[in-house]
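In this view, the complex is presented without one of its protein chains, the others remaining in place.
Chain IDs A and B follow the sequence of writing; residue 1 opens each chain.
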Amino acid sequence: MTVLHTAVATTPATTSSTGFPVLLALLLLPLVGAVVVSTFRNEPRAAKLVALAFSVIELGLAVVALFVYRTGGARLQFSASADWVPSFGVHISFGMDGIALVMVAMIAFLVPVVLGASWAEKLPEGRSVAGFFALVLTLEALMVGVFAATDVFLFYVLFELMLIPMYFLIGNYGGVNRRYAAVKFFLYSFLGGLLMLASAIGTWSYVQSVTGNGTFDWATLTSVVSHAPLSTQLWLFMGFFFAFAIKAPLVPFHTWLPDATAEAPVGVGVLLVGVLDKVGIYGFLRYNLELYPAASRTLAPLLLVLSVAGVLYGAIVAAGQSDMKRFIAYVSLAHFGFMGIGVFAFTQQGTVGSVSYMVNHSLATGMLLLVVGMIAVRGGGSVRAEDYGGLMKVTPILAGMFFLAGLSTLSLPGTNSFVSEFLVLLGSYQTQPVYTILGTIGMILAALYVLWLYQRVAHGPIRGNALVGLAGGPGAAADPSVGARKVVRDLSGGERWVLAPLVVLILLLGFYPKPLLDVVNPSVTATVQQVSVQEGN
Amino acid sequence: MGNVIAASGVASTAWLLLALPAFGALVLLVGGRRTDGWGHLLGCATIVLAFAWGLVQFLHATGLPAAQRVRNLHLFTWIPVNALQVDFGLRLDPLSLTFVLLITGVGGLIHIYSIGYMSHDRDRRRFFAYLNLFVASMLLLVLGNGFVTLYLGWEGVGLASYLLIGWYSDRPSAATAAKKAFIMNRVGDVGLALAIFILFAKLHTTQYTQVFAQAHTLSGGTLTAVALLLLLGACGKSGQFPLQSWLPDAMEGPTPVSALIHAATMVTAGVYLVARANPIYDLTSSGRLLVVVIGAITLLLGAIIGCAYDDIKKVLAYSTVSQIGYMMLAVGLGPFGYALGILHLLSHGFFKAGLFLGAGSVMHAMDDETDMRRFGGLFGRMPITAVTFGLGYLAIIGFPFLSGFYSKDAIIDAAFAEGGWRGWVFGLTAAIAAGLTAFYMTRLVIMTFFGPARWRDLKTADGRDYHPHEAPAVMTVPMIILAIGSVGAGAYLSIGDRLANWLAPSLGVLRKAEHGSLATTWVTVLTLALAAIGVIVAILVIGRRAVPVRRPEPVAWPVRAARADLYGNALNETLVARPGQWLTGALVFSDRRGVDGLVNGIAKAFGGSSGRLRRLQTGFVRSYALSMLGGSILLIAALLLVRFSG
Partner (left out) sequence: MSPSFYLILAALLFAIGVIGVLVRRNAIVVFMCIELMLNSVNLTLVTFARVNGSLSGQVMAFFVMVVAAAEVVVGLAIIMSIFRTRRSASVDDSNLLKY
């Protein structure tokens, strides 16, 4: 009757809202930086400075992006696209919604911190500083790409490419068992990636059979595949599920994480736990939920069981760890469980909680990991809790930072993590009360494992091989803290600069999370609607 | 409940109440050693200023008509996600302002006392930072205008309590006690969190104003569930059965901390929570019944265990457990008791803080000794402490016309007024516990201040003589002020129902039962009689006999049970701690061997089989050629078969 009744297609806005291609710059700058840094092979100090400069400019760009982003605007902004393999409908296309934007901002924030924390990293024999910093910058570019990709094939390619710098960062610069950990990490992720590729191809061929026009464009796929019959969706869902369940990780697929975290250099560990793993949860949201809503609804109980199992299992196993880096890995497992609950409860609050949890978990565990690294530097490289004790007497500021990171990890109100954990549980309770109640046990366990570790490391008399040895052996002085303080210094100026931004953000996002939530909220609304809109059909 | 209006004028600056102590904590923590010289002064100044500002707010509120006394002050939006709009704001009403005065008033006195008490501690500045942090959190707890802001303060005071219990962190027992306190509180906090989740699920809000306005729309089951979960939170924070066992352990902290946090303010937060949620509890009689039952169990349990301990602070701690039991019982009585619970809370705040400060003064004099068997005859050495302590003692046992007499007897009376079996059970329990209170407090006073000076023949832990002496003025003045409060507060607040009327806009009008199980006069007589019996028995059993310095063993089973905390800790140990440790060990093992073992096993299987298979590569060209030939023949044969078979 009228021309207007043809529904407006849900294609995203294809032009950036500014003349300057912010996203493109975000993607390319670290790559350029990596190339530049790798030329400073024999000048480690210059390499560090240049790398830091590039990462700081990248952070500036991310801040610009945050300001340019219009909260009420189109779903995908900063979009840019170019053909790659036209015959298969593969594009190089990027764009960010609120969720991707905060993840990219978080990457841009963490990389300078990580570079600063790696300033004095003791590299294994024969490894160059420039190589390390260049790899980190390469990783940064690829991570930004993974979150910003809007073409499923491109996402797959970047998802796998990301493994390469990480493989070398762990395998070349890590601890004693670095080879084993790196190979394990690579194989796990690669296997998941291949299953995802199979699903992506399956999705492509489904779209081709329906529309006659095969494409990997995410926006097109979401509108077509989401109407596929349940059985098709289930099969396709599984491929993505395995890739992300390994990445996130969910409970039976997690054993690569403790090894990789324990062996990776501290800064790399922060990126691994803080960013790389987030691709899993992000993938669940972006791909599983949006592409296969019916399958997501059908399989939600499975995912919730795995998530709750992760919360409890991770917490209990963490309590039994004496290696502090492995401890952090298991803590992360528990936190990823919380994020999983939030995603698969399909409520606005729960999902916003999960997304903000992605950011807050990076800050909390990132800081915890950095502090553990700083403790290890003072304790002759040991990260075993029983090598320490009474740290509060020797290095009060360091111990205080440890405690603050611990508080954020256990989601104390007033720290950033509380907001997200609260949102996750409050939101999930609306649709999934049973799983939520089980999940709240994780809150108690969190207090248990954090405080127990803190008690072992920081409380009590000065003890443990690492500290007593430095203090000149037991009985060297009447008050061993005096002896230990002479040898073991508290936080240096550089270390304070590394931790200060984290402290500020942890508290700021704890008391005023509104800006973060406002950016995330509209994008989450779209996702939640997508997964629940066809309830009637 | 009346209506809630937006705060304006003086009330709109009420955020200063929070900001002052928070600012103090921040400066002291960030400033570090640079602030060592004047940190304690800043800490005290912020609290005293906050008290002054609280007083201004209070006076302003008293000038308002009763209908306008409940005000809401919106500061900023904290967690906004669609339907969930968590406000960061304050609720200024008689209830919260009463607490503000208690917290900043008693808190200020204890801050000042701490200048003297902690003067030998190298980290005194950090101590004041934590105290300020506590006061800020506690003020947020009582002033918050929704359940989530309450939760923020709730865990904030838990944090401060953790930090301060573990103050002497090189003592493993202190570190363990701090951790235990935090974790047991977390158990309660989970209850509070779940209550918030339910409220949001049903009412789509977490702000007091909306929740209370819509509470009547909730179904009975939901109301009971919320009431029980809130009660769980209250039990955790207030050391009520079954989560009571952390509170006595919390005495590992410095004594001012015990006085402020673990007697006067934080541990009463549970009572505050129930009173604050009165529109919910009003609607669920089964929820209220459980509050009363928990209160009754706890008050008896605390009183019994209090009789057996020799550690002066632990006796006072169990006394606190027991007294909070009274408050819980009172607020569980609903409209008949909310105001009585708060009344007892206030008078308890005075006398128990005074008692703890007195105990701290004794410990200060006795080289941090807490074993009452080593005390004795201290009256002459420290008269001010003894007198102020004695006044607090008389207040707690309910000596006529002192604070406890008004507040505790009113609760016992209200319990009897329930009528029926409940009246008798709860009333008698409360009355008997009052007798026990008189017994253990008399025992404490006799062992500490009277009798022979047992410390003369003893040495301190590091082998010196004891030299008990009176505390400096900075410590005695707060004790004197609190003692005055212990004497007069009860009468001042309860005569003419002054407090109840003031609180009416928050808690509803205090109702009085017409016909209880026992007339009020008889209740007073009964309570006084039981208390007198307690005192007399204590004098006969303890005062007339020499107190052995070593604890007599073996003893009859009731004493053994009481010394073992009526097996509360043992129960936790067997039911939670041991299975937990076992589970942790089992899961760590199975993670290593099971899950990871499976993964590594698969890897090994691949490695092994490829090791076998590669043996086929002999390196002889001829054998490769032969296999190529064989392959080609197979291929050709297959081709021919397909070609000619069909």
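One rule holds in what follows: a residue touches a chain if its C-beta (ideal position, glycine included) is under 8 Å from a C-beta of that chain, and two chains touch if they have at least 3 such contacts.
What you see is a predicted model; the values in this text were computed from it and never measured.
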Which displayed chains the hidden chain touches across the whole complex: B
Given B:W421, B:W557, B:F620 or B:F644, the residue that touches the chain left out of view is B:F620
If the hidden chain were put back, which residues of subunit B would touch it? 614-615, 617-622, 625-626, 629
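What we mean here is this: only the chains that are shown with their structure count from here on.
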Centroid of subunit A to centroid of subunit B, CA atoms only: how many Å? 36
Within the complex, which stretch of subunit B touches subunit A? 29, 32, 76-84, 88, 148, 151-152, 154-156, 159, 162, 166, 169-172, 174-176, 178-179, 182-183, 186-187, 189-190, 193-194, 196-198, 200-201, 580, 583-585, 587-588, 591, 595-596, 599, 603
Parts of subunit A lying in touch with subunit B, wherever the complex brings them together: 184, 187, 252, 254-256, 313, 316-317, 319-321, 348-349, 352-353, 390, 392-393, 397, 400, 407, 412-414, 418-419, 422-423, 425-427, 429-430, 433, 436-437, 440-441, 443-444, 447-448, 451-452, 455, 458-461, 511-514, 517-518, 521, 525
